[in-house]
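Heads up, one of the protein chains got dropped from this complex, but the rest are sitting where they should.
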Amino acid sequence: MGLVEKGKLPKPLAKLLNVSRKYSIWAYQWGLACCAIEMGAAFASPRYDVMRLGVIPFPASPRQADLVVIAGTVTDKLAPAVVRLYEQMPDPKYVISMGSCANCGGPYWDSYSVTKGVDQLIPVDVYVPGCPPRPEALLEGIILLQERIAHEDMSQRWKGEASVVG
Amino acid sequence: MTAVSDPQSVSALAAEATDNRVNLDFETEGMTLNMGPQHPATHGTLRIIAKLDGEQVISAEPVCGYMHRGYEKLTEVRTYPQINALINRIDWLGSFANEVPFILAAEKLMGVEAPPRAQWIRTILFEMSRIANISLFLGDFGLQLGGMTAGFYAFRDREWVLNQIESATGGRFHPNFDRIGGLKDDLPKGWIESSHLAMARLLAFCDEMEDLLIGNEIFQARTRGIGVIPAEVGLSYGLSGANLRASGVDWDLRRDSCPPGLVYDKADWKVWTHPDGDCFARTWVRLQETREAAKIVTQLLDTIPSGPVMAKVPRIIKVPEGEAYVATENPLGEMGYYVVSKGDLVPFRVKIRSASFNNISIVPWVARGAYVPDLISILGSLYFILGDIDR
Partner (left out) sequence: MSSAETETAEIEVAADEVREAVLAELKARLGDGVVDSHIRAGDDLWVRVHRDHWLDTAQAARAMGYRFFDFISAIDWLPSPFGRDMDAQEDLVVDPPAPKEPVPMTTGYAGGDTRFQVLARLYSVTHGMGITFKADLPDDDLSIATWSAVFAGANWHEREAREMFGITFVGHPNPINMYLPTDFVGHPLRKDFPLLSRRVRPWPGIVDVEPLPGGAAEEEEEES
C-alpha cells in the first residue's frame, strides 16, 4: 500500500505493527565465546526461557532473522564476517551486543587482535553489560529492545533517519 | 598398544584410499566446502575448509584464530591476581579448572602450600567444573547429531552444578576463586548438603543421557567405527584427556602425575578407558568420567577437613625467580602453564599449553576418507572449546 514509504502510517496501525513485531522476534545467535553459553542458557534452558517473551531463537540463516545477539569477543580476523552477517539480514534489523567483550573489548581491551567493541563494525541497539551477563540480564536487554520497538516509527526507519527513543 | 580392531582397519583403509586419490590431480574434481567461522556444528568460531569428492572428505583443514585474544602477550602485563581473573576464560565451560594449574605453578615457585581445607575445596570445585563442562558436551553432541532433546536436558541439569559453583564463588562461570596460597573465601553454610543433592541429580542425568544417547541405535550407527584414532598417532599429536583414554591408553594426570595441591588420592575412583578409539568410545569414556567425577565430589564432601582456607602470603604477590610447568587433567585434556618468572609483580612469560589445540591438530589426519556427516561426529566427539584452541 505504500503507507510506510510515504510516511502516512496511521498511529493505530503503527502501534499494531510494532506490537506484533516486538512479540515475534526471530533472534539469530552469533555466539562467539563464553557469553554464547549464557545466551544458550537463556535461549534453550527451561529456566530462563526466552520463548515466553516471543523471541524464537532458531532461524536457520541470518536472512530470516530480525535480531542478532553478538555474544562474545570479536577479533579482527572475524570482523569481516560480522559485517557480512549484518548486511545479510533484511530490514528492520536490530543488534544486541552482549557481554563486555562485544561492548568495548572487555578484559582484552589491550590485546593486539581484539576489536574493541562490535559497535566499531555495526550499529548496536542495546548493550548488555556483564562478564558474562546472567541470562536474566540478557532477557532484560531483550525487553528493553521490545520497548524500543514498541515506540518506533516505522516510516522514520524506512527513510533511514536516526530514531530517537523517548 | 591395542590389537587393531575391524573398525580401525576399515577406517585406515579408507584413509589410505583417499591418500592415493590425492596423488592424482584432484583439483579438477570435487568441491571445497567451507564450514565457516559461524556454524551450528562448530563449538564456536572454528573454520574448516573441506575438500570433497562427492560426499567424502579428501582433506579437512581447520583454520583457527577467529577467537585469538592474545593471552600469552596479555599475561606479560598483568599481575598474578589479574591473570587469574583472565585465564578462566580460556576454557570457558570448565571455568575453575583453568585457574588451578596456573595457581599451582605460582605456588610451586613461591614455595607456598595451600592448607588442607583449601586443597579439598579446590579439588571439589575442579571436579564440579569438569561435570559442568562434560555435561554440556553430552547434550551438545546429541544436538549436533540431530537429537535436540539431549541439549535441553543438559542445559537444565547443568544448572544444578552451576548453582553450586555460584553459591560458593559468586560466578556461574569465571569464578576467579583460586588464589595463590588457597582460596578467596570459605564455603557458605549448607553448601555441602546442597552439593550432595546436586550430585545425586547429576548421576540421574548421566543415566538419562545413557538412555537417550548411548543406547540409541541412530547414535551408534553414526559414531561406531567413525574417526578411529590409534594410540600411537594420538600420542604423537599430543591428544590428551578422554580422547587418549578412548584409544586405550591408560593414563590420567590425576592419578599418575597429580601436582601437589590437589587431593585425588584421598578418594576412591577409577580411570575409564575404551579400546576402540572411535567417536562412540570418546563419548562413552566422557559419560563414565562424569559419573566418576560426581562420585569423587560426594566422597570428598564427606571428608573436608576444617581449618583456614588461605596460607600466609604477602598482600602484594611477587613470585621469586624461576620456571615451572604444571599440568592438570582438565575436562578437555591436559592443560598446563609454563610460568617463567623474574621475581617481578608480573610473570616474564607464560606459555599456555591448552588441550584443544593438540586435540584439533589431529583433524586433518582423522578426517581423510570420512563422509561429511561423519566430520560432524568427529569434531563433536573430539570436543574442543574455541577459547582453548585459540587462547
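The chains carry the letters A and B, assigned in the order they are written, with residues numbered from 1 in each.
In this section, a residue touches a chain if its C-beta (ideal position, glycine included) is under 8 Å from a C-beta of that chain, and two chains touch if they have at least 3 such contacts.
The model shown is predicted, which means the values in this text are computed figures rather than measured ones.
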Which candidate, B:G36, B:P116, B:G147 or B:G238, sits in contact with the chain we can't see? B:G238
For subunit B, which residues reach the chain that was dropped from this view? 64-65, 68, 70, 72-74, 76-77, 79, 108, 232-233, 235-238, 240, 249, 251, 256-257, 314-316, 321-325, 327, 334, 336, 338, 340, 342, 345-346, 349, 351, 353, 357-358, 361-362, 365, 390
Go through subunit A and note every residue touching the omitted chain. 76-77, 105, 109-113, 116
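Going forward, only the chains that are shown with their structure count from here on.
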Averaging C-alpha coordinates per chain, one finds the centres of subunit A and subunit B separated by a number of Å equal to 31
Which of the residues in subunit A come into contact with subunit B in the complex? 30-34, 36-38, 40-41, 44-47, 72-73, 75, 77-78, 81, 85, 107-108, 110-114, 131-132, 134
Subunit A-facing residues of subunit B, complex: 36-38, 44-45, 65-70, 73-74, 77, 85-86, 89, 92-93, 136, 151-152, 155-156, 159, 172-174, 386-387
